[in-house]
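What you see is part of a larger complex, with each chain still in position.
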């Protein structure tokens, strides 16, 4: 049940959050649960696109490998092989980062 | 009233949850009601598809036999022959697992 | 005002709940009000279908005589000749049981 | 301001509730305000129909004189010449009774 074996449906994409380094504020290490979850992620795989009312399918603009930003409460958390991922609709992606 | 005798309507699918092994946390067996229900399932049967405003019907992308992931609160629970199933719309399926 | 004299409008259907046998849990007979209402029913009659924006009407997929499953809170309860029925839209039908 | 002088607009219909006989439970006459309002009515007049986005108007399926059933909270109560009526959209009509 690894991430490579998962295909998102329609306009959904599979995203791996980019974990930031241990955050320190004023010399105190903030434990994981207190840290705000990062809003950056890497696209692992994408659905085949959204279909219109005539059954025509349009491929997504977001591609596997893209670094993306998304809103704090975007997507559904899901575990694949014990690892956490997010599944969200392309429409929830705010934009793409060129690195 | 077995599952094989049930045909979901339109864009709905009949899903059997994949039950995970007995969960143990810190040596204490967690009884069934306290365990978070798995978000993985197997598609048992599918409707004939969604129709557009002109009456044209488009078959679903999800097929009987597919292993799928879905959101925690997806679908309607229903009993067929004493066995629990979920009926959900294809739109609630997050993606398909190749095993 | 018998059920046979009632014609549902448009995409609505008239449904008779299938009453289950008296339910017993741990030897105690559960009175009617405490039992969860069955989610199975028989279609008594159907409307002529839904019309699109051009006035074209599409007949329903559900037919009189079909055994159907529906969600717990589906439909509007109504009495015809002292007997209880449900009127629901075809869209609320989860699927059809072949018996 | 009698009912005959009122023309409902578009897809609305004017309905007269059918008042049921005085209800008695266990020998106690239940006064009017405690009785559940009947869900049956007679169509007094109907609008000319709903128009689509191109300005084409489609006549209603419900006709003046029809006996109809409707949901408990359907329609807007209105007084014409001191008499109570309901104005509702055709879409709120559950079905038609042949008597």
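Each chain carries a letter (A, B, C and D) given by its place in the written order, and its residues are counted from 1.
The rule is simple: a contact is a pair of C-beta atoms (placed from the backbone, for glycine too) under 8 Å apart; a residue touches a chain by one contact, two chains touch by 3 or more.
Worth saying up front: this structure is predicted, and the values here are computed from it rather than measured.
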Homomeric assembly size (copies in this file), of which only 4 appear in place: 7
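FYI, only the chains that are shown with their structure count from here on.
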Same or different contact residues where chain C meets its copy chain B, judged by the half mark: different
Rounded Å distance between chain B and chain D, as computed from the means of their C-alpha atoms: 42
Inter-chain centre distance, chain B versus chain C - centres from mean C-alpha coordinates, in Å: 23
Euclidean distance of C-alpha centroids - chain A vs chain D, Å: 52
Multi-partner residues of chain A (each touching 2 or more other chains): none
Overall pattern in which the protein chains touch one another (line/ring/star/complete/other): line
Chains grouped in pairs wherever the two touch, ordered by label: A-B, B-C, C-D
Residue ranges of chain A in contact with chain B within the complex: 1, 5-10, 12, 14, 47-48, 51, 53-55, 76, 78, 87
Contacting residues of chain D [partner chain C, same complex]: 39-40, 52-53, 56, 58, 61-62, 69, 71-72, 90-91, 93-99
